[in-house]
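A protein chain is absent from this complex, but the other protein chains hold their places.
Then we have chain A:
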Amino acid sequence: MIDAVWKLESAKIIGSLTRLVGDVGLAEEFAQDALVAAMERWPAEGTPGNPGAWLTAVARRRAIDHIRAERRHDQTHERMAHDLRHDDDTGEQDRDDTLRLMFLSCHPVLPPPARVALTLRLLGGMGNAEIARAFLTGEQVIARRVADAKRALAEHRVGFDLPVADEAAERLASVLEVVYLIFNEGYAAASGDDLMRPGLTLEALRLGGMLAEAAPQSEVLGLLALMEIQASRADARTGPSGEPIPLHEQDRGRWDRLRIRRGFTAMLRARELGGPPGPYLLQAAIAVCHAQAPTAEETDWAQIVSLYELLVRLTPTPVVRLNRAMAVGMARGPRAGLDLTEDLTADPALRNYHLLPAVRADLLLRLGRAEPARREFLRAAALADNAAERAFLARRAAGIPAGEPAGPLLGPAVAEFLAGRTDATARSYGQTLRRLRTALGEQTPLAELTPAETARAVTSAWGGAAPRTWNRHLAALRSFCAWAGRPDLGAELARRAEPAPAIRRGAPVHVWSGTGAAPRELALWWLLHESAAPVTRVLALNVEDLDLDDRRSRTGITWRSRTAALLPALIGDRTRGPLFLSGRRPAPARAPAEGDLCPHTGRRRLSYERAEHLFKQATGHTLSDLKSQD
């Protein structure tokens, strides 16, 4: 009961508290205090007439007490004092607070998973355990994500203001993305055994509704319409045993007319606003086309294709292009659709995307090419993460009688080839050839492979890799192709020049200039650069090992002026313990060795992985590039 009230009211309560205290973490604490008070008092005193207002009032009292206490030591809280005096909540104020809270939860300083977790928690009133269940992860993971997010917001001093005009569009896009991400996580459960987690879908619809109420803009309404219409098919899109049913085979009588109507209403409101349609509105318009067709045969594919053309212009992502190919296949025939998928098979972004081979399989089947279609279905099944979808695709493949194999097949040939190599070679080549097998299909006859297909598969997998990596994979491929009697398969691929190592090492000194890296990172990077010592030894340094005057450590590491200038600030008041510390304290369950724990701050030693990640993120280089200077 308290939980139900909380879920209905949390956005409003936390929103108004955040406006009051200026910090969302603090606001949530006061709200939690109020919840605890409710749990103590409601059972004894009875549920208040207006439970939401009761919770708000209690939480606000706590917040105001807190502010008064703060003000005693800090006279600068004038704004808060002002807010306290002019404290009249209206519906408009509530909507405004909700909107601010959404912008805050979806702030670009947060990584996307944190945005999602924070949004569900603050606006959906979900607990960490609930969020964890919805995302099939541990409660600890979510708790940490939420805590990190709140800290990041505080550290970046993200205020509770609406974004200024020149960043408003980008900030709104982030909010829409988060809402749609939540929707899709529920609607098209990416992994796991169920195809849908309706709780998240519902949550996203509610968030979308709140957002449309607070900011009735064209793209917001477009997203709401899109979600409503997609959700209208929830009951129709899975069969009795949980298998997915494609749109054109769904029983349209089971589509939820109520949701469709709500979607249409949102769509009409968006159209009334005018202006050029954005990506969500276009996707909604496509969904409307489907919803309006009484039967699959009556779908206006020409209209859908023209909407996809517009959408591809705005967001030319591989997935949108794939959907367009599918629509073109319906409007202009399977050949035209299949042609459009050819480019996509070389796109690295789609190399593990099961729907690409699934769409191709459908088109091939309609062209009467049963055997290649069967193989595409098998590949799609191998790539699908979701159990129900995987089973469905495997059944589609099994429904097509296997043709007479024309000679040896790729999968068995690879296995035989690897079996004839030494262990080390098999391991190294195996990496390359496994990828090739997934990309081209286990059961594809060697004789049917073409150099162009092979080139696309290899380019999509390793086109962006360093020349050395590229060449290693190419060597493995060529060795296999020669063995299999198809040396022509590698013909379209050329070795790449490997840059001399010296060139790579010349640059790093400057690679981090202008990255705005934190003082700890700068000290570490300069120390690595100036000392030329191995990364692990540098990270192992302790404060007590350092001789700052002599610019060397007892462990034999020496440095020069840049490092010397940065070290005092890094060390601060510390007298011993790890020199480089991670940003957070370890969880109690994962207490590191004592020597890796700072006696002053309780933080652990910075790990190699983390240091490497930070450097790579900032500069694109690896730490070992730094070491061999001089």
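We take it that a contact is a pair of C-beta atoms (placed from the backbone, for glycine too) under 8 Å apart; a residue touches a chain by one contact, two chains touch by 3 or more; residues count from 1.
In this text, contacts and distances are computed from a predicted model.
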Message: Suppose you had to identify the omitted chain by its UniProt name; would it be "Urease accessory protein UreG", "YCII-related domain-containing protein", "Branched-chain amino acid ABC transporter permease" or "ABC-2 type transport system ATP-binding protein"?
response: "YCII-related domain-containing protein"
Message: I'm checking contacts with the chain that's been left out. Which of A:D33, A:E213, A:E448 or A:E492 qualifies?
response: A:E213
Message: In the whole complex, not just what's shown, which of A:V5, A:L338 or A:V535 touches the removed chain?
response: A:V5
- request: Specify the residue from the set A:G199, A:G239, A:P318 or A:P408 that touches the hidden chain.
  value: A:G199
Statement: Where chain A meets the left-out chain, the residues are 1, 3-5, 7-8, 47, 49-51, 91, 199, 202, 205-206, 208-210, 212-213, 258-259, 262
